[in-house]
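This view holds just a subset of the chains, kept in their places.
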């Protein structure tokens, strides 16, 4: 199955990249652009067949490696099966 | 105010009494927060001040000693070097990348706020034992964070130190140092002299970063939890780069009265310091402060530690000129207040006065403690013959060179842009780093040094040694040592034995700084580095800066020429107490650390500098951790030319001569050994021929030579291998 | 010869390359702010290294939209020589003046060190000071230098002889683990179709002064001055 993981900065954590993107969009003439936040999107192919255990595994992957839980939140969707 | 709230703000009952008597009433929550940060150990130096005052801080070269954002020394021709070192220990343990990154950003602001362009960064790093489960992650994050910030800003990171020791398992140390260059007639200070002047905020917007966890109790913060108040600050090096350029552009106009970065305790400490030094009051209107988040309270704005912000007091009427510069660099600019003759800090938000406090009392009446202290019993000196000999000198050499303590730090500094700005004359990997003073033929040398295991065994000797080693590393490049900055990292000062370490180290530093005329011009104190009662080893990191008057005459460590003589200058005693030989090979830490003879240190260093300047030597390296054979091997590896050690026929055991860590010694390579020996003897400096350069091995009499390539792979191998294994 | 160095917010090798240009040309290049609409009349335009816009989003992505870049692209298409170093190479790919992209280094780490480069061709204004096949030592300092293009593009680039430099070892060999960043076919620098636009990750301006430990970068600036004066 395939996991689609979104990693986003927690509220209140400064996002220099998002800020720079917002400015750049403004400079390109896009108006009405408010806050921009940049995160990561990770797709992981899992050979699991059991959904519950795959979810557990994902949870651990996010906690241990994929997200920096001091400043980031994560969420995921599982697809297939 | 409940006692809980007071104690959560880190104020003792007596300190709170003092607050009441200063204000003549109960403080508001914002005022309590302001007192709390101003009187914190970090801002007030309440445990350390009495001792710091004993350090020598003056000299003909010193333009500005401690007390400003950074120290300033004259380097001639109307230019000066501005530098400081600072800790970011705790944040780096919580979030290594951002903690280290913001440490680099903060120290650079201390330097450019005084009018300098940062030209060199250094970093002194202490991690826990390699086999501690957190170490690898911390090393990787801290190094990436330092690089991520410095590389982006475009200031070369040219030197530093890395240690691994179980004593740092629960408290790593990340000390960042920055050296800048300025014109002596364009130095900027923080005293806001004058009334009715605009107070201007520039840089990034203010968010809820770094607001102390202790202050969560008050009702206004009760809506949704932690999520809103990360204590971790995120660095924005791109904004820092713009801020440097904008500030330097503003400084080139004559419109700044005073300028100060917003470091720890942000708006609070910057405004109190500027007002206090200028003898004025500040009226601040927080509604003018650029905010990143909605609904920020006065308390949050005053205590926020958002990065990349500065506070500037301008000449009246110059706001538009200044605004234009910051707009060009796409940075926030806001007039947030005015200087007054009231002597009070008055903070208004939404039409309410949130704080109204006397500046002088806030700044000056911070408590000052002479905490009880005890010095450890100085350990007994262990004689060389009482330390077990190894089976083989070369085998021991191989082990040492490939150990975490002595292996190459290339894995670290290759992640740092150490060449940007086009003036790096001596890259990392030698003794001090050297950057050219841009557009001239002069050089600035810089180094970071301390040997915590010596400090732990004997704080006074350790303090002396740290200063002497920094002086030595500068000297080994041919520089005149100018001055030092320090970063005093210790445990809980309320424990007499920790306070004793502090007092002892300061005493040793004082003696060495005086004897070597190497004054302390800036520094930083980081206390309470302990977890569950386990304190870090005492770590007074010393940052040294020196001047090379003519870069045509400087040295490096690499052996370049075959058939030269290797000479050792300085006295040999074969001191093995607290040596790496004892630590790594015998797995114990015993005895007194090697003593530093400051008079001999001075004499030997002065001769080495002369030899470099008159072209008598082709390579120079001081002997430090690991001793003589290690130092020779480092020289051989750096230049790709081997060395054959001669027979030692002195009174000491051979292993003590090979691995002893006697202080005040240098190895030089030269084809003029007779002349050098004569000059050393004339000055009463011990000198001995220790070997000859050449070949592609390191050899010692009676043992199989070790190929350089074998040593190189051991030396270069450990760190990358460690970082990629799990 | 007149040269212009374009300065973006976050450029940090602009001064470095200006120093090297001045040493070769005998006069200072013009420093042109990214917000300008036009590059002043120049024989050479340099896009310097650094971290334009912090390298946020993608290296060079935001700077590629700077007002000045419209004119840089137009002038490049009309034949004005353009040298893009490091972040300048990112900009050349982002604006489409050169094909492919520079991805994160295979090690994922920033790398600053001297590397060996093989000069693939020397029949351009940039490289006449080198011998074909010469091996030179030049520093790199980047996080995103891993050159990627699809196989067809790579074959076409090789067919058109557009590779300028390849990472190699001290003897000029291309195999083994000498590739510092994972670049396809060891590509360190590329030309456009006419050989008038050069993008390269290594920094020739960092070893063009004996005091810095080498001068292998200097011939590039000297070649440009000889060709364009």
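As written, the chain order gives the labels A, B and C, with residue 1 at the start of each chain.
Everything below uses one rule, namely that a contact is a pair of C-beta atoms (placed from the backbone, for glycine too) under 8 Å apart; a residue touches a chain by one contact, two chains touch by 3 or more.
All values derive from a computational prediction rather than experimental measurement.
Written as a formula over the displayed labels, the whole complex reads A x2, B x1, C x1.
Note that only the chains that are shown with their structure count from here on.
Contacts between chains leave no pair untouched here, as each chain touches all the others. Once the centre of each chain is set as its mean CA position, chain B and chain C turn out to be 36 Å apart.
A separation of 34 Å divides the Cα centre of chain A from that of chain C. Among all residues of chain A, those that touch two or more other chains are 16, 20. Taken residue by residue, chain C touches two or more other chains at 53-54, 56, whereas all remaining positions touch fewer. By the touch rule above, chain C contacts chain B in their complex via residues 9-10, 12-13, 15-16, 19-20, 49-51, 53-56, 109-113, 139, 141, 143, 203, 205-206, 209, 211-213.
Contacts from chain B toward chain A in the complex involve residues 94-95, 97-98, 204, 207-209, 227-230, 232-239, 292-293, 306-307, 330.
Per the touch definition, chain A reaches chain C in the complex via residues 16-17, 20-21, 24, 27-28, 38.
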